[in-house]
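All remarks here apply to the structure that follows.
Excluded from the complex is one protein chain; the other protein chains are retained at their positions.
Naming follows writing order (A, B and C), and every chain is counted from residue 1.
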Amino acid sequence: MTKNKIKTKKSNKTLETAREAGYFGKKMLESAIRAQDEGKPIGWSMANWWEGDIIAKAMGVNLVYPENWGAFCASIRRAEPFLEISDGEGFPNTLCGYARNNIGFAKTLKENDFVIPADAPGGGLAKPIMMLASGAACDARYKWFQSLGRYLDGVPVWMLELPQTGAREFFLPENKANNLKFIVKELKLLIRFLEDLLKCKMDDAKLEAMVDQAFKTLGLAHEVDLLRRNVPSPMVSQDFWSIMIPHFYLPDDPEAYEFYQRVYAEVKHKVDNGIGAIPNEKYRMMFGELPPWHSIGFFDDIAERYGIAMVMESWNYHAPTPLPEEEIDGVTDPLERIARLCYHKYTEYNPAALKYAVAPSYFSAPFLEYAEIYRTDGFMAHPLMSCRPATYTLMQTLQRLEEKRLVPGVVVNGDIIDLRVFNLEEAYSKVEAFTETMDHYRELRRKAGMAW
Amino acid sequence: MVIAGLDIGSVFSRAVVMEENAVVSMTLRPTGGNFRKAVAGLWRDIRTMRIDPLDIDVMGACGLGATFIDRPFMKIAELSCLSRGVHFILPDIRSIIEVGNQYSRVVRINADGKVTDSMASEKCAAGSGRILQVIANVLGIGLEEFGPLSEQAGRPAKFTTNCAVFLETEAISRVAEGIPVPDIIGGLHHTLTAKIAGMVKRLKISGDCAMTGGGAMDSGLTRTIESEVGLRLHVPEDFMLASAIGAALIAAERDKAAVAEDAMASLQ
Amino acid sequence: MFCAGIDIGSTITKIVIANRNEVLASVVQRTGAQHRRRAHRVMEDALTQAGLATSDLDYIVATGYGRINVPFADAQITEITCHMRGVSWLDPDVRTIIDIGGQDCKGIKVKDGRLDDFIMNDKCAAGTGRFFEIIAKVLGIDLEEIGPLSLTSKNPAEISNLCTVFAEQEALSRLSEGVPIADVAAGIHRANASRIYGMVRKIKIEETVAITGGGAKNSGLCHSLQERLQLPVFIPPEPLITGALGAALIAGEKAARVGGPGLAALKKHRRWDAATFFSDSATQAAMQPTNSQHSHMG
Partner (left out) sequence: MEEQNNTGLRRAAEIYRHRGLRARQLKEEGKKIFGYFCCYPPIELLTALDITPIRVLGNMDEPVTEADDYLPPVMCIFCRSAFDLGMKAQYNYFDGFVGAHACDGAERTSFIWQNYIHSPCNFQLDVPHTAHGPALTFFKEQIALFQKTLETFCGTQIHPDDLRQAIALHNRQRALVRELYGLRKPNPPLVSGTEMLQVLIAVMSIPVTEGNDLLQAVINEVTTRANPHAPKHRLLIWGSLIDHAAFTELIESSGFNIVVEDTAIGTRPFWHDIEMTADPLDGISDHYLNEVLCPRTFRETGPSYQADSDARFNYLKEFAKHWNVDGVFANIIRNCDIHGYEVPVIKDYLNAIGLPVLVIEQDYSTAALEPLRTRFEAFAESIDGY
C-alpha cells in the first residue's frame, strides 16, 4: 500500500552539465550488452574505489555495477518486484536493497535461460563470466556476490581485499608499509586470476595509461569539490548524485575526463560570478551517506522551501584528495599507485579521527572536517533501513558534530531503495523545525568564536 | 494586529486569538474525526466570543487536519509551534515532553523558543498517548482518573506485548484475572515511561521540563516519568493550546519578515 | 474410533469430532478469557451434537494458542501443523496456506503432505483478524458484512497507516470526508492484504494457495489477497475449523498408533475433572455461544 504513497520525484539539476551525466550510466549498461552480443567478457563489479575494476577493464572485461543499477532501478521505481523475489528466496528482507534487487534480477535471468528479459530496467545486466567483489567498507559487497552462486552457477567470484586499519593503528610504525605491500600483492593475485580466466596477459602499458587517466579524472573531480566550498554554493547534492557516476565508475574513460572539464568550467563560472546553485541560499547542509534514490527531488523541495543548499555529501562517493608529492614521487608501477591512492583515501582522515575521537576515520571524520571547510550549518543524517555500513556511524557523527563543531543534525529515516519508511511529509516538518535549530547553533558558533 | 493560531489535531482542535502578545480568546473542541466540521466549529466558537474571524490579520496553523482550514493561513511545522507555544507560556523551560495522540516526542528548545533537538516515537500506537486512551476505554474510566487511581497501585502489572491492540486484550484478561485496575494503569505508565525515557536520555535532558499533549492530563503518567526518569515536570495551564499559540506567534513573525522584505524590494 | 481435535484460538475456539475420516460434529464459539471452561463447554456441545459420551473418545488433540489449557487432551500439537494437516486432507494439492487468525497471521508451506516451512507474525495487530474487528466497529457494521461490503467498492480509499490504531482513526477521518464506507473498507482490506502478502512471500508462495482461519471468512480480504497473489486460491468450506480438523485427524493417527490397550489406559487417566465446571450462573451466562456452526465433511 505504501507503493503509491510517495510519488517519484526526480530532481531538477542546477547544472547544465549535470544533465549530461545520465549518458555515462547508459553507456556502461549498453557496452555490457553490446559485449554480450559480440561475445566479449562481461564482469559484475562492486564499486571498488579504483582498486580492481580498472585492472579488470585493462584486461578487456566489460564491467557493470549492480550497485549503480540498483540505484537506477530505485529511481524509476522498478526495484520492488526484484526485492519480492529475493524475499521469496529466503534472503532476509533486512539485507542491502541493492543486493536484494540484484539477487531478484539474477534469479529472473537464470529462469529466462540467461536471456535478459526484454523489459529489464535500463536494458538489464548481461550475464557475467566473473564477479569482482570487494572487501572494503561493507560485508554485503562480498557476501552478496558469493550468494549469487545459486543463480550464476560456476561464475567465479574474486574478492579483492583492502585493509581497514584503525585510526590509532595507522600511526604504528611499519603498519602503513605492511598495508601497502598487502594491497599490491592482492592486486597481483587479481591479475593472475584474470589472466587464468581470460587466458591472456595483462598489457602493462594499457594499464598504466588507464591508471594515468583515472588519476587525472579523479584529480579534476576533486577540483570541482574544492569549488563547492564557496558561498553561495555553486553546486549542490542534486547535481552531485548525477555527476559522481563518471568518476566513481569510469575514471579511466577519457570521456569522463572531458566531462569534468565541462563541469569544472560551469561551476567555476558560477563561482566567479557569485551565482549560487539555489537562488536563496540560507542554510548550508551536509548530507550523511546514501540518498533516497527514489525521491531525490526532496532536495529541490527543501532548497525551495527553506533555502537549504546541500553543499557536501559523504566522503565515500567523492574523489580522494590527490596523493601528496612524497607519496607518488618516483612511483611508476601502476599497481603501487593504485594501492597508494586507495590507502590514502581510507586513511587520509585519520588525524581528524584522532582529534575528534571518531574512529573509524572513514564515514565520520570527514564530516567533522567538512563542517568547517564547507561552512555548514547542519547535517542531515539519512539512516537507511537496508544499508548498515552507511548507517552504523551516523549516530556517532551526529553526536560529535554537535559536540565538537557546534553543527546540529537532523535525522530523516529512509532507504536507498525500500519505500517502507520514507515519509516526505514528516521529513519536511522535521526539516522546517530544524531550520530554527540551525539558527540557534549559528549563534552558538558565533559566541564560541568559530570561523563560520 | 489580530493574530490567530489553529491546531487541528487528530483528537482535539483548538484555536487561539491573540492581540499584542496576549491571548484574547481560546477554544478547544474534539475533532470527532471530521476536520472540516471541527474547523467550522472553531469559527463558531470564536464568533461567540465576539470576534469576527474576518478581523484576523494573520493566521498560522498546524496539525494533521490543517489542510482543511477554509481561510488563508500559514502552515507551520507542529514541532516549531509546540516549542514556541510552550516558550510563550513557560519562558524558562528548555525542554518539552509531549505525549500526543500520534506520537510521543521530546524536544529541546533554546532561549528564543526555537527547537534545538527533538525526537519522536515510531509510528506505532504503542509509543503514543493513544495507548492511554485505548486502555481508558477498556477500563471504562476517564483519563483524568488515571492519576488518582494509579496512586493506589501496588505492583504494576507486567505486559508481555508491545502492540497497543494486544495490550488492550491483555489488559482485559488482567482484569479478568483479578488484577486491580490501579496496577494495570501503573503497568501502563511504566511501559510508556520506558519509551519516553529512551528519548529523554538521547537528548540528554535533565531538570525542569514541560509536559504537554493529552498525556499531560494523566497525573499518574507525569508522576511516573518524574520518578523514573528523574525530571521535574511542569504542566502549563493551557497545555492543550500550546501549539495553537505557537502557530499564531510564528505566523505573525513570518508575516513581519515578509512585509519587511517587500518594503526592501519596493525601495530598490 | 472416535477422536477429537480442539483448537483454542486467541479469539475463537473450534472443535471437531471425527470417526476415522468422517466428521461427526464441529462447534465454533468465542474463546473468552477462560480457556479451561471454554474447552469443557465446546467439548460438551460437540459431544451432544455427535451423540457421544466423553468415554467414547479415544484420543483428543489440543491445538491453538490455548492448547496447554485443555486438561483432558492427550497431546498438544501446534496450530501450524494442525492447519497444514486439515487443509491437506481437504485438498492435497495445496502447497501454501495463509492462515489469518484472531491475533496472528501465518504462512505455511506443505510438501508431500508434510510441514515444510512456515512464518508468522504475532507481534503487531496489523494483518490479523483483530484489525477487522476493530474497523468493523468503527464503520458501524457487523464483522460479517465488512467483506461483502468492500467488494462493492469501485474506488478503494487510500489508507496509509500500517498501525491498526491509527488506521482506525484514518478510517474515521475518511468517513468524515465523505468517503463511502465501502471504499474505506476496501482500502483497509488492501492495506492488510499487502501486509500479509509481504510476510508470506518470504516462504515462497507456490500454487495451490489456501486461505484459512477466521480471515478466510472475510470475502473482501480473500479478494484483495488474491489480487496481490495473482493466483487462484482455495478456501475451505468452513475455514475456521481446519486447525481443529487437522487436530482430530492427527488424533486419529495417534490413536491407531497407540492401539487398543494403550487407549484404554489413556482414557482411564484422562482428566475430566470439572471442579470449576459451570459452577455459577454468572459464568454460565457469559459462556453462551456467540457463533456456533457445524458441518459434516465426508
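As a working rule, a residue touches a chain if its C-beta (ideal position, glycine included) is under 8 Å from a C-beta of that chain, and two chains touch if they have at least 3 such contacts.
For clarity, every value in this text was computed on a predicted model and none was experimentally measured.
**Student:** Quick check: which displayed chains does the absent chain contact?
**Tutor:** Touched by the chain not displayed, across the whole complex: A, B, C.
**Student:** Which of these touches the unseen chain: C:T11, C:T81, C:Q169 or C:S194?
**Tutor:** Of the listed residues, the one touching the omitted chain is C:T81.
**Student:** Looking at the full complex, which residue from C:R20, C:K123 or C:K137 touches the chain that isn't shown here?
**Tutor:** Of all options in C:R20, C:K123 or C:K137, contact with the hidden chain holds for C:K123.
**Student:** Touching the hidden chain in the complete assembly: which of A:V115, A:L189 or A:V331 does that?
**Tutor:** Here the residue in touch with the unshown chain is A:L189.
**Student:** Which listed residue (A:M59, A:V271, A:A319 or A:V358) would be found touching the missing chain in the intact complex?
**Tutor:** A:V358
**Student:** Quickly run down the residues of chain A that touch the omitted chain.
**Tutor:** 89-92, 94-96, 99, 133, 135, 138-140, 142-144, 146-147, 149-150, 153-154, 156-157, 159, 161, 163-169, 172, 174-175, 178-179, 181-182, 185-186, 189, 357-360, 383-386, 388-389, 391-396, 399
**Student:** Over the whole complex, note the residues of chain C touching the chain we left out.
**Tutor:** 77-81, 84-85, 114-116, 118, 120, 122-123, 250
**Student:** Touching the missing chain, which residues of chain B?
**Tutor:** Missing-chain contacts on chain B: residues 160, 194, 197-198, 201-202.
Just so we're on the same page, only the chains that are shown with their structure count from here on.
**Student:** Based on which chains are in contact, what kind of graph results: line, ring, star, complete or other?
**Tutor:** Shape = complete; every chain linked to every other.
**Student:** Consider the two chain pairs B-C and A-C; indicate the one with the greater count of contacting C-beta pairs.
**Tutor:** B-C
**Student:** Using mean CA coordinates as chain centres, what's the gap between chain B and chain C in Å?
**Tutor:** Distance between chain centres, rounded to whole Å: 41 Å.
**Student:** Please output the residue numbers of chain A that touch at least 2 other chains, ranges allowed.
**Tutor:** none
**Student:** Return the residues of chain B touching two or more other chains; collapse runs of consecutive numbers into ranges.
**Tutor:** Answer for chain B, listing residues that touch two or more other chains: there are none.
**Student:** Name, in rising order, each residue of chain A that touches chain C in their complex.
**Tutor:** Result: residues 1-5, 84, 87-90, 93 of chain A touch chain C.
**Student:** In their complex, what parts of chain B are in touch with chain C?
**Tutor:** 10, 32-37, 65, 101-102, 123-125, 130-131, 134, 161-166, 169, 172-173, 176-177
**Student:** Of all residues in chain A, which touch chain B in the complex?
**Tutor:** 408, 428-430, 432-434, 436-437, 439-441
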